[in-house]
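Below is the structure I would like to discuss, written out as structure tokens.
All protein chains of the complex are present and in place, except for one that has been dropped.
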Amino acid sequence: MELLAIIGALITLAGSIFLLLGAIGLLRMPDSYNRIQAGTKASTLGTILSFAGILLIMPGWWGKLLVLIISVIITNPVSSHVLARAAHYMGVPLTKTTLVDKYREEEEYIAVKDQNNEST
Amino acid sequence: MVETILTIAAGIMLLSLILSIIRFIKGPCYTDRVISFDVMTIASLAIIATVAYLTQRIIYLDIAMVYGILSFLGVLVVARYLERGL
Amino acid sequence: MLKKIFFLLVLAGFAVMLFNAYGLSGPDQQLNDVAAHYAEKGPQEVGAANLVASVIVTYRGLDTLGEVTILFLAASIIGFFLKARRDNQRAPKQVRKTSEILETAAKVITPVIFLFGIYVFINGHLTPGGGFQGGAIIASGLVLMLLANPVKKINHNIIRVIESISGFSFILLGIFGLLLAGGFLDNAFLPLGDFGTLLSAGAVPLIYIFIGLKVGAELSGIVSNLQETQKEQI
Amino acid sequence: MEHISLSQIAIVAGILLILIGLWAIISQRNIIKMIIGFSLFDTGIHIVMVGVGYVRGKTAPVLDEAVNVKEAARQIVDPLPQALVLTAIVIGLGITALMLAYALRLYQKKKTLDVKKFNDLKW
Amino acid sequence: MILKLIAIVLALAILLMGVIAVENKKLVVAVIAAGVVSLFASVFYLLLAAPDVAMTEAAIGSGLSTIIFFYVLNKIKKDRKDHA
Partner (left out) sequence: MQIKNILVATLIGFIFWVLLNNTLDPLILAIGAGLALILALLFCARCNVFSELKVTPAAFGYTFLYLGVFLVELVKSNLDVASRVITPSLPINPGIVEVKTHLKSRMGRMILANSITLTPGTLTIDIHEDTLYIHWIDVQTEDKQGATEKIVRKFEKYLEKIYG
């Protein structure tokens, strides 16, 4: 029992390290799309691992922790997909080393340039 | 033993929260800020779960549920606003 | 410039006042008498495991009634103020279409959010949560529906009917308390039941269900009015 | 670190947040910014009230298996400020929505959000 | 101990985000920053042993009021596009 709890704590520690890596990726990546890649998804795995670790430590809490894990798995990719779509529609620039942009060739492309003069 | 490891884990989660706040301040576009908002909420979810263990209350996990659902909606609303679909 | 200095002076005055008040607050070592009474007698008198719920619903029930009234007034003023002309043909909204992924995901997630809102206010007397939080979660489920399909028409009559019925039932339960038990909004006219189970605490779960439906309907009304308001109506 | 308690942190942070909100209300000219300042002010007051109700080392006032019902008075924090703050938050949402609706209609009349331009009653 | 550390970091973050919400020129950033203030305040309430208030703040303060702000900003932007 004690061993299981220590394994769970170590899993939580691994999850927190993934969260940290996600945040570092958020800082280091050059453009918005890569930030979405590195930021939101590494941290998604980090959160899932933290929940799983606490589930191993406290087995009586499995119901709510399982619901949390499933909801994180379902909602997070949808939100990052919608965000990336909005970014491409707004005309957020890709970084200079980008090889190819097939989406731009297909989509009717409306750059929203006056998005930034929202203030008065 | 377990509590020590979890304390260190909570400290690392706080560090990632601080790093995403730095991105919020720097972020050149709106989307960068929204991404850092998303990462902040995810890190807060992990912090809430850790706090729930450290204080031994299962009821704190309900707040994590509400948190997850409403941060998802917040990101969706901002994204749909930015792409003129609201 | 002079104006900025004046603002800073005002802020400094407020800061001095507030930090003086901070010096007056007592030591955080033990509960005061009222809180100790709630903590000791609350489980026998009300029977709710969540003491905040018992304070909101019974001990301070009149405050809650006033709050619900304020929220109702705000919602109806917003509805009156932003009323769009619905009878004549208005131009279809110019919005970007939602992606297929969001539409499908919203169809799966929306009933789950509604179910979670209902869970929050049915279990309001046992776990954190209650009518207000559950109502807010239900309204956010409606927001998700609107996000996935921005041109959808919300039927305002259903919202109005749910709100009226639940508000009326809330008052009716209060009057039952006045007639059958100690006072207005007293929950003891139903059996208190076993402490910590779903069917306990007398009328607290019923009152929370009605508060939840009412708050959910009001917030949904506010959101949908703000979403579909038009430019000019006068 | 030992001699400061959570409630002291909460009260100081809340008072500073109240001052930030007040600064926004009296110095900004944009109506939406003033409404944001109002909501910050609101949050600050709520943090101060919950911080006053906190008792050192006690747990939440929800009596489940983690709290002994007989000795509840020695284990929980004060439930009354929490109940008051809970109602205040909901009212704050109603007021914010009302102010935003007014701001929207004002904008549609004058095509501006600057409060200095609304000088119809000035003389 | 770690709870106090979390509380101090969250308090500093709340104040920083409040200053951003007041001083930033762009309304969208200001509204998102106000939402983040509510979000951190919700975790703060959890540390202060007030789960009910934390749930209300998460559902109403950071969820619904941000949503309402964005609906109003959307109307204002659409109006501005029509008339400018």
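As written, the chains take the letters A, B, C, D and E, and residue 1 is the first residue of each chain.
Methods note: a contact is a pair of C-beta atoms (placed from the backbone, for glycine too) under 8 Å apart; a residue touches a chain by one contact, two chains touch by 3 or more.
Worth saying up front: this structure is predicted, and the values here are computed from it rather than measured.
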Note = Listed by label, the shown chains touching the absent chain are A, C
Task = Specify the residue from the set A:S16, A:S50 or A:N76 that touches the hidden chain.
result = A:N76
Request  = Determine and list the chain A residues touching the chain excluded from the picture.
outcome  = 18, 21, 24-25, 28-31, 33-34, 36-38, 41-42, 44-45, 62-64, 66-67, 73-74, 76-78, 80-81, 84-85, 88, 94-95, 97-104, 106-107
Key: chain C residues touching the omitted chain (full complex)   = 99-101, 103-105, 107-108, 110-112, 114-116, 118-119, 122-123, 197-199
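Everything below uses one rule, namely that only the chains that are shown with their structure count from here on.
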Chain pair showing more contacts of the two, C-E and C-D = C-D
Ask   = Which chain has its Cα centroid closest to the overall Cα centroid?
value = E
Message = Residues touching two or more other chains, restricted to chain E: which are they?
response = 1, 3, 26-28, 47, 51-52, 54-56, 59-60, 63-64, 67-68, 71-73, 75, 79
Message = If I count partner chains per residue in chain A, which residues reach a count of at least 2?
response = 75, 78, 82, 85, 89, 119
Request  = Would you tell me which residues of chain B are touching chain E in their complex?
outcome  = 7, 10-11, 14, 17-18, 21, 24-25, 30, 33-34, 37, 40-41, 44, 47-48, 51, 54-55, 57, 59-60, 62-63, 66-67, 70-71, 73-74, 77-78, 81-82, 86
Message = With touch defined as at the start, can you tell me which chain B residues reach chain C in the complex?
response = 59, 62-63, 65-66, 69-70, 73, 76-77, 80, 83-86
Key: Residue ranges of chain C touching chain B (in the complex, touch as defined)   = 95-98, 102, 113, 116, 120, 127-129, 133, 137, 140, 143-144, 147, 150, 227
